[in-house]
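What follows is a structure written as structure tokens; I'll ask about it next.
Every protein chain but one is kept in place in this view of the complex.
We just call them A, B and C in the order they show up, numbering each chain from 1.
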Amino acid sequence: MARVIVEVMLKPEILDAQGQAIARALPRLGFSGVSAVRQGKRFEVELEGPADEEALAEVRKMAETLLANTVIEDYRVTVES
Amino acid sequence: MARVIVEVMLKPEILDAQGQAIARALPRLGFSGVSAVRQGKRFEVELEGPADEEALAEVRKMAETLLANTVIEDYRVTVES
Amino acid sequence: MSEHEARERATLDTVKRAQDTPDERQPYAELGMKLDEYDRVREILGRRPTSSELAIYSVMWSEHCSYKSSKVHLRQFGTKAPKSEALLVGMGENAGVVDIGDGWAATFKIESHNHPSYVEPHQGAATGVGGIVRDIMSMGARPIAVMDALRFGAADAHDTRRVLPGVVEGISHYGNCLGLPNIGGEVVFDPCYIGNPLVNALCVGLLRKDQIKLATAPGPGNKVVLFGALTGPDGIGGASVLASATFEDESHAKRPSVQVGDPFMEKLLIECCLELYQADVVVGIQDLGAAGVSCATTELAAKGTGGMDVRLDLVPLRDPSLRPEEILMSESQERMMAVVTPDDIDAFMAICAKWDIPATVIGEVTDGGRLVMTWHGETIVDIPPGTAADEGPVYERPFHEPAGQAALNADDPARLPRPEDLRATLLQLLGSPNLASKEWVTSQYDRYVRGNTVLAQPADAGVLRISEIMPGAEETARGIALSTDGNGRYARLDPYAGAQLALAEAYRNVAVTGATPLAVTNCLNFGSPEDPEVMWQFAEATRGLADACKTLGVPVTGGNVSFYNQTGSTPIHPTPVVGVLGVIDDVAGRVRSGFTAPGQKVLLLGETEEEFGGSEWAHVAHGHLGGLPPKADLEAERALALVLTEAASRGLLTGSHDLSDGGLAIALAESALAQGIGATVVLPDGDAFVELFSESSARALVTVDPESFDAFAELCAANELPCQCLGTTGGDALVVENVLEIPVAELRETHTSTLPGIFG
Partner (left out) sequence: MSAARVGVVTFPGTLDDQDAARAVRHAGGEAVPLWHADPDLKGVDAVFLPGGFSYGDYLRCGAISRFAPLMEELIPAARAGLPVLGTCNGFQILCEAHLLPGALMRNAGLHYVCRDQGIRVENTATPWTSDFAEGQEIVLPVKHGEGRYVADEATLNALEAGGQVVFRYVGGNPNGSLNDIAGIRNEAGNIVGLMPHPEHAVEDLTGAPSTDGRGFFSSILKKLVTL
């Protein structure tokens, strides 16, 4: 019953239109001091069993093939502490 | 030049159609052992200055008013380690 | 100077350095250039090119930008072009422009984004829409609608389930965000497109006839402005590597970086450009598509004085580490380049600021006859721009008929067993992926936005009214109609006839709405031009299309060629996709699709022969492809269109639908499905199977009020168009007497459940 987190962010060289739109809006909303914003996805994956190496390998494969689009995105898998 | 992370997840009582669709797709794709998936957002906010208390308070306000819709979402602000 | 800058300086390939190091080895081959092409560049420049110059020549002389393999064939579209008063701007500009009357003009073009849509379906398709929309904007027009012609592998193939949803979502998201109604298109499945989906996007725009903009940079002293999105490392090498070289399965690692679109930026760019045109502060304009800054600067300069100075280091970057060569090749989306007089530059910048569009003066028009680019003061490009833009290599590629062509044509579908149960056959075809309802796709497209859509899916052609689109148009009652069509199976059996049949169908689809077909755009999707058999298909298809355009009196105004659509050495079916634009004088008189009221006479126009080569029946029932496609009878097509438009303008028609894939059976079924109104008909004498399923061209189904029947029959007779009354509309079933009876509800269930069953 472990929870594994998959974070998916656009590769740095890929245009992040969403992040840019937010960053551009911030000064208008009265927020200063932010130089950039990037927006990505966060998945909480609940496992039926423990987050052992085997399960993590599965989640990594899941991230690679389904959760992230590796043509334009990077992902990171961590176990929630 | 610090990076602050804002994680935004749907409140537990709100139906997460995307997360459910992923969870439903997993067995078909040959992944077993996952009991649930939730999908949320992750923002990387680059500050011009340090992530001191004042800056963090600003980011929290930003999360509360802009990055999350607190009617349906919860958020968490952390400093990237 | 920082250490980084110092290093950059040292490796900068300047013109001076090129002169000093004439023998330095250059990666022309890696950039897709042949040795003789490279030698030709050296000859033009009288020295080796700098790496920036090599970047420019390699993208500008790529197949994608230079049309080097297709040029000799495409020329026929000009030499054989019919005289047309309507043609205001023909081939060679960003898009053709057609006079639609009352002082207004339409510009339209179709373009492929096939390879990128395979690599990253969503972004590939989205940026395909974005690119064609900018082409239309660069003519000075307001983009007013889009269409998409799509081809995928077998519907139930694993990869189709990856590619199709992504492509549809990409088109949907980008087009919807721009507020461009999607008024039509095609979705076709065939195993030949597995690994090579076709994504052809069409955009149409509206402008005042006297306000056409051209891609030109006249007037020394005028400023060159780059505006829109920042430049990043998008699709670098895309133009030469991605768009014109075939990629292998194992090339995962070689995947080039893809372009990613920002439809919001594009929407702002549209509104900004329209305001710039309104304010009359643009002398020349060019969109940035494939080959980005290289293409925009060389083409603008070549069509102007020939001279331009550009400070490349002024190009605003998303990624500050980009090198000049990369900036030149970047395909970052949502960018435009304009030429502006010094007097107007402030007004220009103010309008960009209003729309939050970054704009930067990066250069100036000169009378020096050369395109000169500097990077922090060092000259890195110094070329005659016409040599890159217009004087690319031209190949007369060898071609010959494919080895198996004669055997393929000899394999007549007459040998196939015919069905006993025609009811079951009709349902089998109606539910097959190619004929099933495309609602799963089209319901993801906004067809209503801006409120000018008169007809959209599932009509034969999209129809828009003009009067409310732009200020000043209130007076015109006109509308435009557009359809795209293409049948790869027909073209495989006979590329000459196949291209003509594609044109004939689009032409007919426009005519059944009541519009008069005016002009043609086309997207020619083929395998590798280096394969003489593919080249034969290409030569035949272009010849067929040019001849047909001449016969039908509709000029080609532009288009696009996509080569290298093949997996390994197996090319796709040759797939010419043809778009036809028509005009309807009073758009209120447009004819709706299918049966629109009970008690109407159902008439079949045209002649039915036994023609099953490449038919939907042979494909679905037998997986068979052989024989010859239906005859392309263009004179008959012309007579049919004349009758349809004349009848529409006299208000004689209450509904219409053309006959195409699946023949009369499918036309009857689709007509009944349009509004849920059945019909009872009697087939003409002859074999019921042939009458129902043959795919003879130049036919249509229309309905008329019984009171109008005589007048309509007379009109047909006067034009020697066969017209047979089959029966009457009404009831809630399609009844073909003595043959079959199917409730409309059952037709609907069969028609609508296929794609959702596959794609969820």
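Convention: a contact is a pair of C-beta atoms (placed from the backbone, for glycine too) under 8 Å apart; a residue touches a chain by one contact, two chains touch by 3 or more.
Worth saying up front: this structure is predicted, and the values here are computed from it rather than measured.
Novice: For the chain that was dropped from the view, give me its touching partners among the shown chains.
Specialist: Output: missing chain touches A, B, C.
Novice: In the complete assembly, which of C:T341, C:Q444 or C:T680 touches the absent chain?
Specialist: Checking each option in C:T341, C:Q444 or C:T680, the one touching the absent chain turns out to be C:Q444.
Novice: Could you pull out which residues of chain A are in touch with the chain that's been left out?
Specialist: Those residues of chain A that touch the unshown chain are 17-18, 21-22, 25, 28-29, 39.
Novice: Footprint of the hidden chain on chain B, which residues?
Specialist: Counting only chain B, the missing chain is touched by 13-15, 17-18, 21, 66-67, 69, 71-72.
Novice: Touching the absent chain: which residues on chain C qualify?
Specialist: 169, 172-173, 176-177, 179, 262-265, 267-268, 355-356, 442-456, 465, 468, 587-588
The criterion applied here is as follows: only the chains that are shown with their structure count from here on.
Novice: Counting only Cα atoms for the centres, state how far chain A is from chain C in Å.
Specialist: Chain centres of chain A and chain C, defined by C-alpha means, are spaced 36 Å apart.
Novice: What residues on chain A touch chain B, complex-wise?
Specialist: Against chain B, the touching part of chain A is residues 1, 7-9, 19, 22, 25-26, 29, 31, 33-49, 55, 58, 61-62, 65-67.
Novice: Under the touch definition given earlier, write down the residues of chain C that touch chain A in their complex.
Specialist: 119-120, 122-123, 229, 232-234, 255, 257-258, 260-262, 264-265, 318-319, 332-333, 356
Novice: For the complex, give me every residue of chain A touching chain C.
Specialist: By the definition above, chain A touches chain C via 13-15, 17, 20-21, 24, 69, 71-72.
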